[in-house]
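So the structure is just underneath, and the comments pick up after that.
Only a single protein chain was left out; the remaining protein chains are all shown in position.
Showing chain A:
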Amino acid sequence: MKSRVLVITSGKGGVGKTTTTANLGTALAMQGKKVVMLDTDIGLRNLDVVMGLENRIVFDIVDVVNGNCKIKQALIRDKRFEGLCLLPAAQTKDKSAVTPHQMKNLTNELRKDFDFILVDCPAGIEQGFKNAISGADDAIVVATPEVSSVRDADRIIGLLEAAGLSNSKLIINRLRNKMVKRGDMMDIEDILDILSIDLLGVVPEDETIVVSTNRGEPAVLENSSRAGEAYRRVARRLLGEEVPINAQEDTSNLVDRFKKMLKLAR
């Protein structure tokens, strides 16, 4: 299998890039793939704590690109899956500690040993973003159903296209079915209309994400987690399987259909 470098990005902060990276990485490893997750948020690293691997860090991504250590010395093996690794960001440097050229070399080096290289991108559109996307084959854009997040996603999609990444896929995160039903949250269709990119998955708002982050155990490990289930489905789609968007995300019920009919009649 040819390895793939995927950057997980969003523009806006706090929409779930790191959570998405951790869960997709873990879900792909559950499917037997060799996966490395790169935290490129230098100065504000967090993928380590979401994965529960913060106590094992010795070297980081800046050490690797500066040649202070070998890649293998900096890679942290996951507690649960043999084929899952994390390359943590440096916490005491800033985004300029890595260049796009170095990132490209690093991801190319990692292609030799891994099926998937997931790059967790920092928020913003500056140096950190440019670094994160420079080695990527494709991008996964994460957005929540809010005006600010969708607006930033639109900007990011434009910047990705300008950088030659024109096949970006969208994950809609933290969708609240109840709010969609009462017309107080944009639905999947609204967002796809505006952004006009392909949908990769829809993750419902789910308290188990907070619990799993508290514990440092990605939600995909929890069978009963709805968000975890959604991420497992995204992982299967990434592997080429045709998995329909979760039935529970389908908002049409009898009342909605009746309303639609009335709307047509008016």
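For the reader, a short list of remarks on this structure follows.
By definition in this document, a residue touches a chain if its C-beta (ideal position, glycine included) is under 8 Å from a C-beta of that chain, and two chains touch if they have at least 3 such contacts; residues count from 1.
Note that contacts and distances are computed from a predicted model.
Choosing from "Sarcosine oxidase subunit delta", "Membrane protein", "Cell division topological specificity factor" or "ABC transporter ATP-binding protein", the protein name stored in UniProt for the chain missing from the display reads "Cell division topological specificity factor". The chain that is not drawn here is touched, among residues A:Val150, A:Leu165, A:Leu200 or A:Leu238, by A:Val150.
The chain omitted from view is touched by exactly one of A:Val65, A:Leu87, A:Leu106 or A:Met186, namely A:Met186. When the whole complex is considered, the residue among A:Ile194, A:Leu221 or A:Leu239 that touches the unshown chain is A:Ile194.
Hidden from this view is one chain, which touches chain A at 146-147, 150-151, 154-155, 158, 180, 182-187, 190, 194, 255, 258-259, 262-263.
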